[in-house]
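Got a structure for you, questions after.
Right, chain A next:
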Amino acid sequence: MDKIKLTIDNTLVEVEKGTTVLEAAKLTGVDIPTLCYLKLEDTAFENTPGGCRMCVVEVEGRRNLAPSCKTQCEDGMFVSTHTPRVVNARRTVMELILSDHPFECLVCTKSGKCDLQSLAQDLGIREIHYQGEKSTYKGDESPGIIREPEKCIMCRRCETACNDVQTVGTLSALYRGFGSVVAPAFEMDLDHSSCTFCGQCVAVCPTGALIERDNTWKVMEAIMNPKKTVIVQTAPAVRAALGEEFGYEAGTLVTGKMVSALRKIGFDYVFDTDFAADLTIMEEGTELLERLNKHLQGDKNVKLPMLTSCCPGWVNFFEYHFPDMLDIPSTAKSPQQMFGAIAKSYFAEKMNIDRKDLVVVSVMPCLAKKFEAARPEFAVDGDPDVNVSITTRELAQMIKSANLNFDALKDDDFDRPLGESSGAGVIFGSTGGVIEAAVRTAYELHTGKTLEKVDFNELRGFEGIRSATIDFDGLPINIGIAHGLGNARTLLEEIRAGKSQFHAIEIMACPGGCIGGGGQPYHHGDVSILKKRQIAIYQEDAGKPIRKSHENPYIQNLYKEYLGAPCSEKSHELLHTNYFAKKKKIEIE
Partner candidate 1 sequence: MAKDKIQVLVCSGTGCRASKSDEIVKNISQAVIENDIDKDVQVIRTGCFGFCEKGPIVKMVPDNTFYVQVSPDDAEELVAEHLVKGRKVERLLYENPETKERISDSKHMDFYKKQIRIALRNCGFINPENIEEYIAKDGYMALGKVLTELTPEKTIGLLIKSGLRGRGGGGFPTGLKWELTRKVKAEQKYVVCNADEGDPGAFMDRSILEGDPHSVLEAMAINGYCTGADRGLIYIRAEYPLAIERLKIAINQAREYGLLGENIMGTGFNFDIEIRYGAGAFVCGEETALIHSMEGLRGEPGVKPPFPSEKGYKEKPTNVNNVETYANIPPIILKGADWFASIGTEKSKGTKVFALAGKVNNVGLIEVPMGITLREVIFDIGGGIKDGKKFKAVQTGGPSGGCLTEKHLDIPIDYDNLIAAGSMMGSGGMIVMDESDCMVSMAKFYLDFTVEESCGKCAPCRIGNKRLYELLDKITEGKGTEEDLFKLRNLANVVKDTSLCGLGQTSPNPVLSTMDNFPEEYEAHVKDSKCHAGQCTALMQYIIKEDACTGCTLCVRVCPVDAISGERKMAHFINQDICIKCGACMEKCKFDAIYIA
Partner candidate 2 sequence: MTKVKSLEDLKKIRDELQAKVSLREKAEHYEQLIQVKVSMATCGIASGAKETMEYMINELDNKAVDAVVSQTGCMGYCYAEPTIEITRQGEEPVVFGYVDIEKAQEIIDKYIISGEMVDGIIPVNYKTLKDD
């Protein structure tokens, strides 16, 4: 590598060719402020439009200030990051951005977590000298995501997430000049657009322009209603991230405190989505084996690879973008919906509660789960299997609103029977986890042998597309894994072209899987946070006495008492679903 030397704020620094001034400055201990800039290491996400101009610096010999995020170091360059000219420019541009931003900080969802707010504070803005007209747009309150375009600062992070990373293509810049904003085409509602509600736009939005639909009050209303029995399920990825909202180091498992908090908030039963994840493995694993066997017997009507279907963002994606391939994903519902279906049948019957008086709340790392819960096919006579879905962030909010000292909470256990899970259910929260869980069960069901080693390290990792071949006692099973919808698209296009060699593929819409979901605490661009959550998930798995779904005694009991066998008629009725081709629908209002 070619090395070059340059001077930044009178400090000589040596960097590799191709390094930006922003990166080089970091090496000298100078954090040049950024706003639109965001790079997620080890993912396809790179947003460097050079648009906010917060990172401008003075480069000797250049007429204008240079954006350090887009300026490559040159040998002998002389850079100043903190001259009066630079400081005045940054402050003035920040004042400009604020002059076209609502002053709602006190009541804004993003307050305290807002990149714009914190940068304005860092710059010490106390007065906005340039006031004038503010832009107004049509807002949007869709089931998963709320858009408040007045708060959009045109950083384009969401656009990068939606187009470059997820290849969904819903969000893009509209109009021009002062009126420009990022929105779906024609400013249509996200509901009517190609949006998958994966929430990655929300995960990277620096302001409150894109936020989740807040369902916390709906939950409180249910809890406060004496006629209702309110139960809650928590997704695996939540426990690995919730602590961050209370100042814990990323990757701290707070399962026990979370259960305790939920109980104190007033839920009647605190259950675990991991239980339903085990159930999913029973159904999906059995389905995979059925398909595989038929395929091996030469049945041409059976399509392989089979794709996982637990990620609702992913389901929305293929329904919209690959409507010709609806027969490829597993028909198994997602753990959230399996939980809802079992809770409102098996559990309700067992407890003798009318399903209409049973309120199922889910705590998810996800915004698409809100959309999924509201799908009409997941309701009986208008009563949804999952009534309300909230995110990890909303749960943290509820805990704070309930005046609970999270730190002081004692660890507590989930309730039975829907709270017991295997380690296989836990790893659903990470990319590669669902398929690893499925392999643990499918291997034993297929071969009749006991697995010596349950850890399949070859399936774990963070690369966007991974593959591995697992030896099913002489039968090589090719497995593909993709996280991020852009990566999913790559695999799907291979399948469409008839070039896929895989038997099974796991797909997660978000980077890292659910641990990087759109409803998780904000990572502010720090991918190491996601990786720490991932480690925590595998750690919880390793600590579980039972690590295979089919060994979960409560699952075995459920089949014995209620469902019969995996993929039985009753299972199909409750635990499987159909997919619908979504047409591109453009409505211009």
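Picked so that all candidates are chains of the complex that A comes from, given by their letters.
Basically, contacts are C-beta pairs under 8 Å (C-beta built on N, C-alpha and C of every residue); 3 or more make two chains touch, one makes a residue touch a chain; residues count from 1.
Keep in mind that what you see is a predicted model, and the values were worked out from it rather than measured.
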{"item": "Pick from 1 or 2, the complex member that touches chain A", "value": "1"}
{"item": "For the chain A and candidate 1 complex, residues of the former touching the latter", "value": "49-53, 56, 64-65, 67, 70, 72, 85, 88-89, 92-93, 96-97, 99-100, 129-130, 132-133, 153-154, 172-173, 175-180"}
